[in-house]
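What you see is the complex with one protein chain gone and the rest in place.
Let's look at chain A:
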Amino acid sequence: MEYVNPLTGFRVDGRRPNEMRQLKGEVGVVARADGSALFEMGNTRVIAAVYGPREVQNKGQQVNSKDALVRCEYRMADFSTGDRRRKPKGDRRSTEISLVIRQTMEASILTHLMPRSQIDIFVQVLQADGGTRAACINAATLALADAGIPMRDIVTSCSADLNYIEDSAGGPDVTVGFLTKMDKVTLLQMDAKLPMDTFETVMDLAIEGCKAIANYIREVLLENTKRLECQRDH
């Protein structure tokens, strides 16, 4: 299968090789949550809700009293993929993604400002069409910002595929989580065999994607703040 048409240079879905999918971010979609967001990357659709900072519910989970406890639950809706199948809760994949999202968000949250408290992040995939991990992190960032939780930087995530650079079968997929202002990579996941210099190209492409998403997320947040300001004036 060809991922990039050799004649036109367009991808299967009509994009250029290094073109990102349509982004859409919306803040405040869950009424009861302290912060929530919906994030779309093409057909991938993710909703995130943040509760907290609140009192630690289960004292046994508190690792230390100096930092806030961050918890994350990732879940894929049964109807999110083509084959509608009941997925067992807490399978290996979702447990790992929960861990990955939690540690990525922990890297940006200023946990030392909220001792003895707990922040819960719930991420639900409504529609999966590749890059769910990246979409989840972007949604979680938006939701955390909406909840007003202090963060040292905006973490955004983007995945890049080797196929989009050179067409080879099998989809090596690189997901990067990026702290934009600090210019640092916090999350990096890759599988499938790649020569080292190709990997560098793919990673750089993903980082570029992260930067673009960060700009978009800032726009969404700014828009939201303006809207809130308008409401206050009236």
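Just so we're on the same page, contacts are C-beta pairs under 8 Å (C-beta built on N, C-alpha and C of every residue); 3 or more make two chains touch, one makes a residue touch a chain; residues count from 1.
Criterion: contacts and distances are computed from a predicted model.
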item: Missing subunit (named according to UniProt) among the choices "Protein ECERIFERUM 7", "Cytoplasmic tRNA 2-thiolation protein 1", "Small G-protein Ras2" or "GPI-anchor transamidase"; value: "Protein ECERIFERUM 7"
item: Contact residue for the chain not shown (choose from A:Lys24, A:Arg54 or A:Lys184); value: A:Lys184
item: Where the missing chain touches chain A, by residue; value: 60-64, 92-93, 95-96, 98-107, 174, 177-179, 182-196, 199-200, 203-204, 207
